[in-house]
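Apart from one protein chain that is not included, each protein chain of the complex appears where it belongs.
Coming up: chain A.
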Amino acid sequence: MTSETNQEFNFYEDELIDEKIAAQQTAIEKEIANEQKLVGDLIELNTLLNEYLAEDTVYRSKITELSERFRYMRKTRGDGNCFFRAFAFRYFETLMGKPDEINKLKDLVNKFTSDLSQLGYNSFTVDDFKDVFIEELEKLNNTSDIRLLEEIFNNSGSSDYIVVFLRLIVSCYLQNNSDFYLAFLETYQSMKDFCSHEVEPMYRESDHIHIIALTNALEIPVGIIYLDRADQEKATPHNFPDDSNPNIFILYRPGHYDIIYRN
């Protein structure tokens, strides 16, 4: 009898733990949402010094050095979508007032949309995301008003839709190039499996493979600057692809991506 009771008890306990985790997660999400806009205002990069103690010389000297080359930055909300959101904001920013480049991206977007439907994706929902993506993109055709872009990316509706669509592009690209990328997967049997667990769900954090796939899919190089406790004088830059000369730079601190601007 004891063991039976025990089993039942655990059964409910698991349930309770799930419930507590969910509640805690919601609380954390709320707190983060209150503290940080989806994409923050332009600030000086050396304000990051305030986040580290005076004794933390590794970080502080790296930040000081970095701020000489990258004066400004924008923080993004740490909700697991930060890489995609940071990339999208900065990419859209470079497209502002350039209808030719916007049209090129639109062609690419349509290509991926038809690829997705060939992969068996429900075109009803894919089109929903694509339409918002294109709609927001077209607003940038004849403007260089950064406030418009800030508005698009801080409205969770349009901002999240853009993130979903980029995730779908990455998923599509990985599935269509799985021969090459399959070698990078450790715990997943198939690329489809990996994409539906690690790429397509919102709030799932990005890894190298996401970055490589996105930059290859859109043919837009990105420079990631790694700022960590590694024993080096400078933050480590890494371009994707390796031999590229990117215009878009993203600062990586363990677990998080922010936008930075080269002088």
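In this section, contacts are C-beta pairs under 8 Å (C-beta built on N, C-alpha and C of every residue); 3 or more make two chains touch, one makes a residue touch a chain; residues count from 1.
Throughout what follows, contacts and distances are computed from a predicted model.
K.L.:
Which of the following names does UniProt give to the chain that is not shown: "N-acetyltransferase domain-containing protein", "Cell cycle checkpoint control protein", "KLTH0D15290p" or "UBC core domain-containing protein"?
P.N.:
Matching the unshown chain against "N-acetyltransferase domain-containing protein", "Cell cycle checkpoint control protein", "KLTH0D15290p" or "UBC core domain-containing protein" yields "UBC core domain-containing protein".
K.L.:
Kindly state which of the options A:Q36, A:N141 or A:S158 is in contact with the chain not pictured.
P.N.:
From the options A:Q36, A:N141 or A:S158, the contact with the absent chain belongs to A:S158.
K.L.:
Among the options A:K30, A:H197, A:R229 or A:R262, which residue touches the chain absent from this view?
P.N.:
Hidden-chain contact among the options goes to A:H197.
K.L.:
Touch as defined at the start, partner being the missing chain; which of A:F70, A:F112, A:F129 or A:Y173 qualifies?
P.N.:
From the options A:F70, A:F112, A:F129 or A:Y173, the contact with the absent chain belongs to A:F129.
K.L.:
What is the set of chain A residues that contact the non-displayed chain in the whole complex?
P.N.:
1-2, 4-6, 8-9, 11-13, 15-16, 18-19, 22, 121-122, 124-126, 128-129, 132, 156-158, 160-161, 164, 168, 196-197, 200-202
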